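The complex appears here without one of its protein chains, the remainder shown in place.
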Amino acid sequence: MGEKKRIELDYSKIESDRMRLNVGPQHPSTHGVLRLEVELDGEIVTEVVPHIGYLHRCFEKHAEKMTYPQVIPYIDRMDYVTSMNNELPYVMAIEKMLGIEVPEKVQYIRVIMCELNRIASHQIAVATFGLDAGAFTPFLYFFRDREYILAIFEKASGARLLFNYFWIGGLAADVHPTFKEDVLAIVKQVRKTNKEIEDLLIYNKIFIERTANVGILPPDVAINYACSGPVLRGSGVKFDLRKNEPYSIYDRFDFDIPVGMGEVGTVGDCWDRNIVRMREMEQSCRIIEQAIEQMPNEGDVQEKLPKKIKPPKGDIYMRAENPKGDLGFYIVSNGTDKPERVKARGTSFVNLSVLPEISKGYMFADLILILGSIDIVLGEVDR
Amino acid sequence: MGLLNKLNQPYEAGGIILGTFEDILNWGRARSDWYLHFGLACCAIEFMAMNASHFDFMRFGTIPRATPRQADFIMITGTVTLKMAERIKKLWEQMAEPKYCISVGSCANCGGPYWEHGYHVLKGVDRIIPVHVYVPGCPPRPEAFQDGMIKLQKMIKEEAIFRKRKKLEEETKIELSA
Amino acid sequence: METTNFVYNLIPNETIAIIVISVIPLIFLIVYALLAILGELKISAWIQERLGPMRTGPWGILQPIAEVVKLIQKEDLTPDSANKPLFNLAPYIIFMGAYASFAVIPFSRYFVPSGINIGLFYIFAVGSIAVIGIVMGGWASNNKYSLLGAMRSVAQIISYEIPGAMAILSVAVLASSLDLEKINIAQEGGIWNWFIFGGQGSWSKIWVFPFTLVLSLIYLVASLAETNRTPFDIPEGESELVAGYHTEYSGMKFAMFFFAEYANMFVVAAVLTITFFGGWNSPFGNFMQGPGWDVFWFISKAFFFVILQIWLRWTLPRLRVDQLMYVGWKVLLPFSFICFLFISLFKMIN
Partner (left out) sequence: MTINEIYEQLKEEYGDSIIELIENPPCDSSIIVKAESIFDICHTLRDKPGFEFDYLMCLSGLDLGENLSAVYHLYSMKHSHKVVLKTIVPKDNPKIPSVEKIWRTADWHEREAYDLIGIIFEGHHNLIRILCPYDWEGYPLRKDYKEPEYYHEMKVPY
């Protein structure tokens, strides 16, 4: 089909009226409550101004008033589709400050839970991306599978979405006796559905036409904007904290970092960002399989801790690879049982800031897709 | 349409016809609720799960509409911030009568976990728009959403269209005597 | 063979007969629209491994009726800043465009509402009236999303009418007529005589088959675009334009848009049936052929294409505006011209 290039308009030669269009905060495809102020020339986007803060729930203010363990539920509610991954850097940071080594079994369960949640999050990302492109059915196929993953979480923690499962020094509860079989069954199902989605959506001609060569993000711009996760890897930068700066026990597993290669378009387009997510699901499956194999059956899931958790005075920045990118917590301790300050480096917050840069000159319909390919969760953008 | 206005005359007699007619009208409204999904936060993800194959919200005869003009009820799912509150009010005003509101999750009901220090959180969406059904939970399970939907349908079914005042009087009499 | 309208035989008074004749398609249209809405809900549900509406009547089959009952009761909003006369007129014009097409659709050889000899031309002419309604509604709503949707829709419908018309025109060439009845009669005698296989004639018609096949596909694609269905539903693409040109409509006026969309779906499916797939003719020659079977075959063929449209909607992603124009002008149009040329040559040689 037609050559789709970014359209540079030369306003010295043509004169045209431009229209300012308000997209959101209530709009079917702004992934929540993002508001975009878009300037359109016909159908071509000439300017995008994101307005955020419609979900500013002031988690950081709450964190100052809570004790360290009490902050964890608020962290769950930050990026509500990847709660397990959110909890991990926070508890790791406190554990590092306290100097605790968590039991071996806990490490494995944490990794498995994080990877399962990564799959669940990527499923939502790809599903809603398909929805933005007008394909409704893949959305439901992914959600069908996601329910099975949530069932595992529910068996372990009692909650479907916001778990409060990783505690400082361990876990809230031990996993179900049939945990290993359940997880392996899910891995099988995830692979099956991914195959199905690849046929139905990813390699669909219309879908490729819509997403290839759209919203190209060059690697140097991505790094300058501190993008991370699939957005950065989609631009061809091989950077994953699980490999580059292994935390927890990620150095024990064998897995690859998928990067965008521009198979159907240019490196760093929407399709690349999307395919990175699809391939990461496969890598997560690999990690889960290895972890299930190595995981010890016996063992305690909670370290003995003092009643009041009082980390030493000082500050720490801990980051981990969230499904959406690198999520960091900057925790300042003043020696009491309440943190002085907990600042979250929201992955989506940083990734979203690149949107005005990469969406100029494309069509309005492309803008929606570019936004979808960045995969933001407004809870984390606004915190 | 003008149909309702004409029938809404204060008839003294004709209870059976109007009563049956009322039932049919209420049945239609209760069984075909199109919703404006106002996804705000965590509950919106649960709501998406609710829409999906396992729970299938469309079983209740609901269809998602993107525009408030065509929606019958609004589903507030998530934390309402002060910045957002004015937009919600505006959307509510844009909806066509008869309209209903379901407030889902602790945040929309009362501020939820953010009630104490949340300087930017509206402590309950009922401070700006009327709420017909509250669904508790943080976030509620999809089953709770379904229960909320059934409650709303029940409420619509028992609504008075004709001779509202008389029905209200009767109801209060029953309440007072009980 | 001269067809006769059975209503005239039943009712001697001509005025009453005309009224009855014009009401029958309306009743059919309403029943069909209710069925199609239910079909849309249920088929989409089955594709997505759901159940669809289940609680309104047995298996939810009363769902469309509940929807109509509800839509009647909805408040009829007119935005304050809208251009009121145009805003209120638009849904009726769109519905009229769809309903007027039914005047010439031959359901059976004994029931042709109005047997004019330029049926195909008429369908295309009244079908284009809807464009006026769309642009009226979109502009008068005074909403930017509506305006964008209406503009997209007009560009789309106008550009897809040309390849669609070329496809239909080649059938007119094969049948040597624009009369829908004559086109139907020309395809009598089994599946091999349908125009998708070149119509009646000797084995030499096999040369036409690739071109008619391509043309029928072109018409199918163009009809999807004309009825704003996925993958060409960009005028009302929910993820971009909220609800497109009917964003500001509520209650019965929105129901008019809704009905018109489904009516249009049937019209294009009927035209496809008549032109390429034998119309009322049975695929087995004289077997299962007769007045009652006519209606059965015609409606079941048309419903097949309606279901096909619904199926496509829940499977495919959506195209973009410029890609849509590209497909229309640079792919479908040249192909339809080439096919038309070959079919005309074939007709000349024969």
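Note that the chains are named A, B and C in the order they appear, and that numbering of residues resets to 1 at the start of each chain.
What we mean here is this: contacts are C-beta pairs under 8 Å (C-beta built on N, C-alpha and C of every residue); 3 or more make two chains touch, one makes a residue touch a chain.
Fair warning: this is a prediction, and the values are worked out from it, not measured in the lab.
Taking every chain of the complex into account, the omitted one touches A, B.
When you scan A:19, A:151, A:226 or A:292 for touch with the missing chain, the hit is A:226. Residue A:312 is the one among A:177, A:296 or A:312 that touches the chain not shown. In the full complex, the hidden chain is touched by subunit A at residues 52-53, 56, 58, 60-61, 64, 96-97, 99, 221, 223-226, 237, 239, 244-245, 312-317, 319, 326, 328, 330, 332-333, 341, 343, 345, 349-350, 353, 357, 382-383. Touching residues on subunit B toward the chain that is not drawn are 82-83, 85-86, 110-111, 115-116, 119-120, 122-123, 127-128.
The rule we apply is simple: only the chains that are shown with their structure count from here on.
Chain contacts here are complete: no pair of chains fails to touch. Our note on geometry: subunit A versus subunit C, Cα centroid distance of 44 Å, whole angstroms.
Centre-to-centre separation between subunit A and subunit B, using Cα means, comes to 33 Å.
Inter-chain centre distance (subunit B to subunit C, centres taken as mean C-alpha positions): 37 Å. Counting partner chains per residue, subunit B shows two or more touched chains at residues 52-53, 66. For subunit A, the set of residues that touch two or more other chains comprises 27-28, 140, 144.
Those residues of subunit C that touch subunit B in the complex are listed here as 41, 45, 48-56, 60, 62-63, 65-70, 72-77, 238, 242-243, 246-252, 254.
Those residues of subunit A whose C-beta lies close enough to touch subunit C in the complex are 1-2, 4, 19, 21, 27-29, 43, 130-137, 140-141, 144, 200-201, 204, 206-207, 209-210, 363-366, 368.
By the touch criterion given at the top, residues 44, 47-50, 144-145, 148, 230-231, 233-234, 237-240, 242, 314-323, 326-327, 330 of subunit C touch subunit A in their complex.
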